[in-house]
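Taken from a larger complex, these chains appear in their original positions, while the remainder are omitted.
Residue numbering begins at 1 within each chain, and the chains themselves are lettered A and B in the order written.
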């Protein structure tokens, strides 16, 4: 065991945990004031529920040896993992670190269905989705027995497992739950959006540089390219926003940063600073236009989860193949003459898109039919705001009585 | 006794306060409202920065003061001079009659309570 790597991975795990409150504020600021508590709770409760699922059976299904398609129940309740097990860093630390990914991935999906999804159904959805969608895809990509790992698909920190997966599940959810009755046009709290983006950016260093699972030069490389891609995408989005509207939207710049962070995620252990600049610029530009196009298609993916995370993840997965540098991550990319790397990348993207879309829709279809559950809050609840109807709380109380 | 309700641009509230005090008004209160009139509204960015749209309702301040009848012209003049820019959106003043006024502290009523 290396104490330096333990130190870094403890820190990285804490950083990734903080991303979820960050997401809560990023999303929470974007909705209307009557839905902010609900939106925040979609994320925050994932910290509770996903952690419990993860230690009980999620980790085992994702990282148990199992087959090429899914793990097994050998580590259920983390049984058999001793405090001193593991090489480099303790196995329990890997469990903790990976558990933070299992928290944020379903939380990302919630951006699609905010302001109308039934909260109790969401809790059931979260458990099923982690079990039936997240754990298998995680196993495919990151377990040495997984079929995508085996094929050589590159995903350093979760472009497919986390972002494409959540992005397409968001499409499924937006389709199944339907449009909001009366969507707002302005975010209710822009500072919250920026605070959330700031915490996400900060936490993402744990996400990407932590995916080296060591305090080594690869972690350092992942760290710096993460920063560069976030910066470039934020700038690109901001400048295009300014060119199109004459004003530089703060929400746009914050979203651009997130799009850049998403896109660099799969690439962060494989590309250099120049690759990161290209990936950031691509994500900043493409995701911005995608937001409008998808809105135009009539899908009420309320907070643009597919445009930012789905598409950002796809851009990142593809450009990982293009810009991979052998001296960094051990695999050469197209630019270094290795076109063969693209096949597994494309297969990984398609498999994730297909599997997650179908199974997410199936889960939601079933939940919609179960008496007492159902996907959609009542019209009265939606009109009144989800904060009062689902949580019995008003976000901000400032009338005479305070 | 008259109630003067004035709606104007928020950045003018200090100027109005000063003008009213100069005009001898005894008190007033104000609050933020959202107003819509001939003013085309303000341009806001939507679609996460990709598009701009005009939001016709704009932030305004609504100030209310109750005065004696004979102060009407002076007070209206004070407000107008503190809020007029000549651009659309300067705002309006509404004048209504007040039947009675009570000062809570003393129980005085009518003109004495203003």
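Observations, loosely collected:
Here is the rule we use: contacts are C-beta pairs under 8 Å (C-beta built on N, C-alpha and C of every residue); 3 or more make two chains touch, one makes a residue touch a chain.
Please read these numbers as outputs of a predicted model, since none were measured by experiment.
Written as a formula over the displayed labels, the complete complex corresponds to A x3, B x3.
Keep in mind that, in the parts below, only the chains that are shown with their structure count from here on.
Put simply, the C-alpha centre of subunit A and that of subunit B have 48 angstrom between them. Residues of subunit B that touch subunit A in their complex: 43-53, 55. Here subunit A touches subunit B in the complex through residues 185-186, 237-238, 240-241, 244-249, 251-253, 255-256, 288-289, 291-292, 295, 304, going by the rule given at the top.
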